[in-house]
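Let's look at subunit A:
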Amino acid sequence: MIFAVMAALLVTMVLALVRAFLGPDLYNRILAINMFGTKTVLFVAVAGFLFGRPDFLDIGILYALVNFVAVVAVLRLTHHDEPATGRNGDGHS
Partner candidate 1 sequence: MIATHYVYWLLFALMMIGLYVVISHGNMLKKLIGLSLFQVGVFLFFISLGKVDGGSAPIVSEDVETYSHPLPQVLILTAIVVGVATLAVGLALAVRIFESYGTVEEDQVLLRDADDREQDGGAS
Partner candidate 2 sequence: MTAHLPVLQVLVPLVCAPFCVLLRSRTAAWLLFLFAALASLTCAVLLAVRVGGDGAQRYEMGGWPAPAGIEFVVGAFNTPVLLVVSAVAVVVAVYSRRSVTSEVDARRVPLLYTCLCLTLAGLLGLTVTGDVFNAFVFLEISSLSTYALVAMGRHRRALLASFRYLVIGTVGATFLLIGIGLAYAVTGTLNMSDLARRVADLGDDGGGNRALYAAVVFVFVGLAVKIAVFPLHAWLPGAYAQAPSAIGAFLSATSTKVAIYVFCRFAFTVFGTTLVFGTMPIDRIGLALACLAMVAGSAVACFQTDLKYLLAWSSIAQIGYILAGISLATTAGVSAGYLHVINHAVLKAALFCAAGLLVLRLGSARFTALAGLGRRMPWTFAAVVIAGLGLVGVPPTAGFASKWALLTALVDQGQWAVVAAVLASSLLAMVYIGRIVEVAWFREPAEPGTGPTASKAPASMVAAIWVLVLASVYFGLDATWPAGLADAAADALLANGGE
């Protein structure tokens, strides 16, 4: 069962990654990255159980924390600069 959860997590990571690549605007990317962050928290927890050493869940707590910091930072520090990047800022050259 745990293995299935791990597989589901990895698939979801890839899906979130695709959304982060595609954009199309800043908010979609932030959303995808935020979700990706939650998945990594789960990844750490599940990997601990999968490989039989679930003692390192401190890392999960930290991931949840920095993920939050990153989202707040993105909102706080990108906001004014260029609203233009928000709307049509597709990154691919």
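Quick note on the criterion: a contact is a pair of C-beta atoms (placed from the backbone, for glycine too) under 8 Å apart; a residue touches a chain by one contact, two chains touch by 3 or more; residues count from 1.
A quick word on the picks: all candidates are chains of the complex that A comes from, given by their letters.
Model, not experiment: these values are computed from the prediction.
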item	value
Which of 1 or 2 touches subunit A - same complex, any copy	1
Touch list for subunit A against partner candidate 1, complex	51-53, 55-56
